[in-house]
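Removed: one protein chain of the complex. Kept in place: all other protein chains.
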């Protein structure tokens, strides 16, 4: 069976259900959200239809600027940490026997699928005074008494790196596993040490992959909404937390929607950039 | 060099496992304290997931949600992936993008979209809204695995079936479906596990009326500690490991995650 263009309306039939579902339950909600972002807040209910830019005007405040700046900084830091750890790790992983790779992939998927709630809870336990890691340091004599390591910026960062690391590894995996091994072998025969071959051949060859992954992890980290709440102080809250907070606790849907639209624009432009980078890689 | 690599792998493994080990530890504490190493040993907190009516209800809600939404996600993804594989219709790729978008965008955005949508329709808080929302949010997973599955079918297999007298429908039943079944099951399993763990969308659609396990854990977390949270977390890790382990056992997880074939290592 060759691929062929649809000829009769019946040929389109399989598309009907998925198209209907995606339009009704994704495109429409999305449009409604955009519409709501121009609505006015109604303290009695959710909102009332209007067309105002008030919600967007609030972005101009110093508070919002701080949150945005912090969110971006946090996401960049998380993405950078993840790449630095994940890239060499994934490279080495792809050189291991199949069984070893499979076990690791199962483990990584299991961690990746964990709810933010559980990750937050697990790290809050590990950073707690009574059950935390400091008890171990006390036991080996590094510290005199256990302390709580949260809420701190370090705790937020650790939690988010934990959440994003499996994601980073799994995004890098296809590119690295398909990398032609003869490339590094050629470098080795020319006298490069394994370390040199890695930095001189593998890293430059996958430069675009690294950039694309960095952006994807950045967007992923932007989406983190619970960890800053569980592991940090209110000043560690990100845009995602703020959106949740405004929508649920402050019942200010229009403002939450405006921030969400803003976040979409940031994410979309970055995803677009990823695709562009990817295309250049394919073209090269 | 070898020792260095081992150390590196060990460090990553420890980083990934440490919080889970501690949670596993505190989950078997005899008393309702948050202490590690655990004092005493008790599996009572695991029993509580099933005996305590609130936890049991949350477990039931989560399982129902995951089972149904993953099924719906597969039902949406299967015809779409099939169509994209079978037909040349460039504009139909729009739907592929729509299927991938919810998963790539920050989840808060999708969640907020659903909240506005269901609230506008006046259906806010009804259980089925969470099923539909999760199905749309996770449709990406079966869509990706199924697209991969279809791409892996050698088209000459389909042509061979046609030369032997099979029409489109027979080909779909006797050749295509058996070949993509492993991908269909993986897609379902991925969506199932992630739906089970999902918090924000469940919270923004049915969070005020119904508790799923992640919502219950978070609510419990805000009002103080109970070891049941730890036992539920361990339960989640176990379910995920079991599901992904079975995919690896019966399918080719490396291929699903992007390796070209099972031959390369």
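Order of writing sets the labels: A and B. Residues in every chain begin at 1.
In the analysis below, a residue touches a chain if its C-beta (ideal position, glycine included) is under 8 Å from a C-beta of that chain, and two chains touch if they have at least 3 such contacts.
In the analysis below, contacts and distances are computed from a predicted model.
Participant: Quick one: find the hidden chain's UniProt protein name among "Lactate utilization protein", "ABC transporter ATP-binding protein", "Dimethylamine monooxygenase subunit DmmA family protein" or "YCII-related domain-containing protein".
Facilitator: Options "Lactate utilization protein", "ABC transporter ATP-binding protein", "Dimethylamine monooxygenase subunit DmmA family protein" or "YCII-related domain-containing protein" narrow down to "ABC transporter ATP-binding protein" for the missing chain.
Participant: One chain isn't shown here. Among B:166, B:185 or B:241, which residue touches it?
Facilitator: Per the contact definition at the top, the residue touching the missing chain is B:166.
Participant: Of the residues listed, B:105, B:175, B:206 or B:230, which one is in contact with the missing chain?
Facilitator: Per the contact definition at the top, the residue touching the missing chain is B:175.
Participant: What is the set of chain B residues that contact the non-displayed chain in the whole complex?
Facilitator: Residues 154, 156-157, 159-167, 170, 174-175, 178-179 of chain B touch the chain absent from view.
In the analysis below, only the chains that are shown with their structure count from here on.
Participant: With chain centres defined as C-alpha means, what is the inter-centre distance between chain A and chain B in Å?
Facilitator: Chain A and chain B have C-alpha centres separated by 16 Å.
Participant: Going by the contact rule set out above, which residues of chain B touch chain A in the complex?
Facilitator: Where chain B meets chain A, its residues are 1, 5, 8-9, 12-13, 15-16, 18-20, 22-23, 25-26, 33-37, 75-77, 79-80, 82-83, 85-89, 92, 95, 98-99, 101-102, 104-117, 119-120, 132-133, 135-136, 139, 155, 158-159, 162, 168, 171, 190, 193-194, 197-200, 203-204, 207, 214-215, 217-218, 221, 229-230, 233, 236-237, 240-241, 244-245, 247-248, 253-254, 257-260, 262, 264-265.
Participant: In their complex, what parts of chain A are in touch with chain B?
Facilitator: Residue positions touching the partner: 1-6, 11, 14-15, 17-19, 21-23, 25-30, 32-33, 36, 46, 85, 88-89, 92, 97-98, 101-103, 105-111, 113-126, 128, 130-133, 135, 162, 165-166, 170, 173-175, 177-178, 194, 219, 222-223, 225-226, 230, 240, 243-244, 247-248, 253, 256-257, 260, 263-264, 267-268, 271.
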